[in-house]
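What you see is the complex with one protein chain gone and the rest in place.
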Amino acid sequence: MAMKVEDHAPPPPVGMAARSLEGPRVPWRRTPEGRAQLLGICMFSPAVLYLAALIGVPLVLAFVYAFTDVKVGSASSHWVGWENFRSILQSPSFRQALVNSFIFTIVSQVLVIVGSTILSLALEDKFHGRGFVRFLILLPWVAPISLGAIGWKWILDSLYSVINWVLVALHFYKPFSAPMWLGEPHLAMASVILVHTWRLLPFSTVILLAGLTAIPKDIPEAAEVDGAGFWRILFQINIPMMLPIINVAVLFGIIFTFTDMTVVYILTAGGPFDSTQVLPSLAFFTGILAGDLSQGAAISLFLVPILVIVAYLMLRMAHRAEIT
Amino acid sequence: MAVVETKALTKVFKEGEVGAVNNVNLQTREGEFLVFLGPSGSGKTTLLRMIAGLEQPTSGEILIGGSVVNHLTPRERRIAMVFQSYALYPHLSVYNNIAFPLKAQGVKRELHRQKVEWAAELLGIKRLLDRKPRQLSGGERQRVALARAIVREPTVFLLDEPLSNLDAKLRASAREELESFHKRIGTTTIYVTHDQVEAMAMGDRVMVLHQGHVRQIGTPTEVYDRPADTFVATFLGSPPMNLLENGDAIVGFRPEHLLPIELAQKAATTFRLRVKNTEYLGAEWIVYGAVAGGKFDGKELISRLGSAASFEADQTYDFGVREPDLHFFDRQTEKRTEAKVLAWR
Partner (left out) sequence: MQRGALRAIGYHAARWAVVIVFAVLLAFPFYWMLITTFKKTADLYTLENNPFIFNLPPTLEHLRLLFGQTSYLRWVTNTAIVGVLVVAITLVLALPAAYALTRLTGRWGQRIGIGIFLTYLVPPTLLFIPLSRVVSLLNLQDTIWSVVVVYPSFTVPFSIWLLMGFFKSIPRELEDAAMVDGLTRLGAFVKLVVPISLSGILTVVIFTFTLVTQEFVYALTFISPESQQMLGVGVPTFLVRGDVYYWGSLMAACLIASVPIAILYNLFLDRFIAGFTVGAVK
């Protein structure tokens, strides 16, 4: 099924003559190969230009803003050097947001990987109703993030939480003393992590399932014949063979969680007392709501190191996959 | 080393449909190389997988070394299997591939190196121990698969068409390696293939399967020279045996026995053949012709000759078959019968 990669040598500069079999020199751009390349350039240029304009330019602007004093509604802006960075690094809400971003991402990713590994193994073999089960399992990922988050806000409501009702009914708590899921700092953090995990589990499961089904049936059977039991096959054969795909799922999961502001914005708006603030939500509150674009930009730039690391890891994986 | 037996072994995948394996009774001999031969869909792989424990029989018994093993997992049956794709663990080195069964069976760590090196030495792959499967050629992979199988010193070897993924040239040398391997090890081996050349070359005995039924078990000589029914007769031998219907019998003779009349002394029967096509294969000729005149006028026959004889298209020549080279089958049952009188002369 793998397509052969076209392995042409880089084309000579346009305009340089190419020797055709018949002898007379033909400009490269007129040769079939040259024409094909030109057509290719024409075909992807619109997309590339569009992306350069809507991603490249704003990216550069983000850096520019971070070093100036742009505010919403201000006409002029001045270079301020590292001032923005200095002031946000001193701000406790920023420090908390930075820490939270890492904690939320790492904890939810661990939960997601463990959960989706278990779930994808359970879903591997066909069974009656697997389609319907898959529909149910995918709901958290497919529903718009904000709507899922609002659903959880209702479930975790301080007064009417259904979870609390059950806890009280089972006599774990007295009425009115059940946990304030979104009102108490540590519980609020746990709630945010829970919602992120809930949302990413389906995505990760689907990817892992694809990885599982890609393992040729022969190999676990050979392991069975070789004497391996269920757990050995799982940990020494299946999971190692799924590692590239697990990596893909993890890296995407990290990006989706680390750069997400919606869950926090809707569940807790960063509260209580900034305890669930994360970098993207803080950037939003600072930049858009409070109007300090340059500080907002500076905050959001702290996302970049993680993105660069993830991008590097993904490229390295893709490169390795190509060699093997 | 053990004897593998099956008693009335049957496998039906879907209720109401024809079984993939029907009522198979077999018994291997100690140390023999037994080939399951048959076209695709004949049930030979299913049969092998049931013996391995990868497939559960619908009914019947499987015995290894005299004990019933139906309820045992593959791991518990002490068999080794080489898959068509070799199923090498891609993420492990050759050394770890071979060591895997030892780890899985709880063999002491200290013994691993010794056993792996022994197996690798046996198959001449010691220098490959640090490589990964993707760095190996097809033939090398086969040897690693065999090393992994032998390292456990199993009582029975099961091989599922291991040569079919190799290209033609490699196949011949790989086949020879398997044969000498078996001579050295002497473990009871069951080998599945659809290639009758492999079956004849390698097997001590050949078991011919068709649609889940055993048609014949015998030595290569027996299945070739005395096929038990028309299926075995036409499946073995290339080009296939010529068959003619005559009354309530079917008469058959192999292309190499359909000779020009000068060579077929005391022919029991002769034909006039109009040559339609000839193929020169270097070492031999294949002549395709149609009978001209007589009871079988128009019937197509194939002859196989070694000489530098020349035949021209559309010419007729006289061919004959000697009495001992004739096979007779009952028209109804298609099974082999006694020689009958030829009633068309």
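By written order: A and B. Residues from 1 in each chain.
Basically, a residue touches a chain if its C-beta (ideal position, glycine included) is under 8 Å from a C-beta of that chain, and two chains touch if they have at least 3 such contacts.
Given the structure is predicted, the values throughout are model-derived calculations rather than measurements.
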Original post:
Considering the entire assembly, which residues of chain A contact the chain that has been omitted?
Top reply: 1, 3, 5-8, 10, 35-37, 39-44, 46-48, 50-51, 54-55, 57-59, 61-62, 64-65, 70, 72, 115, 118-119, 122-123, 125, 127, 131, 133-140, 142-155, 157, 159-160, 162, 165, 169, 175, 198, 201-202, 206-207, 210-211, 214, 230, 244-245, 248, 255, 259-262, 265-266, 279-280, 283-284, 287-288, 293, 296-297, 300-301, 303-304, 307, 310-311, 314-315, 317-318, 321-322
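Please note the rule applied: only the chains that are shown with their structure count from here on.
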Original post:
Could you state the distance in Å from the CA-based centre of chain A to that of chain B?
Top reply: 54
Original post:
Where on chain B is chain A touching in the complex?
Top reply: 52-54, 73-75, 79-81, 83-85, 87, 89-91, 100-101, 103-105, 134, 148, 152
Original post:
What does chain A use to touch chain B in their complex?
Top reply: 216, 218-219, 221-229, 232, 236-237, 240-241, 243, 324
